[in-house]
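Note that one protein chain of the assembly has been removed; the remaining protein chains are unaltered in position.
Entry: subunit A
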């Protein structure tokens, strides 16, 4: 008898767990992209897109529903959207979060707090700053095959493997909370029929203070991390050449004491030249040397310009401060920040062009 009771109890434990309230994917509004603009009276205008699954007969087409609300804070946006949606909202799959440039310049601190606090958000999601209205960018569907979120997510992800430095939510938070470094985000721009990555926005304490156009992004990535992709073109003699990076390595070295620090940034690049436009010569060792020299000069000039800009704006997206902190015992943040604008940073570039393609 006792065993029977126990048996029934155990069986019901297993079976009754199926009686939990559940929601099927079709009935949940899954937000994958959200954009925030400045609204009227210090409020936030949030726009989200909700993909509609299983509604239309045509499987290839992606339909989306766009909702725009005015709210007081980020979490309030979620609340307001719930008021407009017929099905329960789920934010767990949020893949891209966009902010208008106006808003980024005013400061994103309140938003960053939500991003780091909410356990439901993925650390692999992307943040980006939009030139113009973030809501506009979300609302204009670009292709029939993809939703806007897939489009933008794919755009940032592919480019992170090429010219743009990696920038997920985790990377942003790492630099935002860390000492002696400042975060950056990709900059998006809406064109007539497509979205493009137009540069990088630099932040100081959650406020966007500066940006660089996409032509300088390669140099920034080269200074920031090791990578083996990306392309850079350069006018050379009467034409132009295109370089294909096959392995770039960067190394920081700190010299001197904390009172008088100096930095050395060593970059070594291996590259192929795949386009020689308007050049009427066959490749030879001497030409290679000339090309290498042209690139080295170009990168040095660009890098020094970037560093000069960082010093003027007192931002440290390269994380030199955090590097100094791990190398010197007597690191002092306020002292470091005082020294930073006059810091002596020497950029050395070493370049090797190995191949010229399959056609001479």
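Methods note: contacts are C-beta pairs under 8 Å (C-beta built on N, C-alpha and C of every residue); 3 or more make two chains touch, one makes a residue touch a chain; residues count from 1.
In this text, contacts and distances are computed from a predicted model.
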- request: Using the UniProt record as the reference, specify the protein name of the hidden chain from among "Succinate dehydrogenase / fumarate reductase iron-sulfur subunit", "Metal ABC transporter permease", "Spore germination protein B2" or "Response regulator receiver domain-containing protein".
  value: "Spore germination protein B2"
Query: Which residue, A:106, A:216 or A:328, contacts the hidden chain when the whole complex is considered?
result: A:328
Message: Which candidate, A:106, A:150 or A:170, sits in contact with the chain we can't see?
response: A:170
Touch with the omitted chain, as defined above, among A:23, A:122, A:228 or A:284: A:122
Message: Residue by residue, what part of subunit A touches the chain that was omitted?
response: 13, 92-93, 116, 119, 122-124, 168, 170, 173-179, 181, 252, 319, 322-323, 325-331
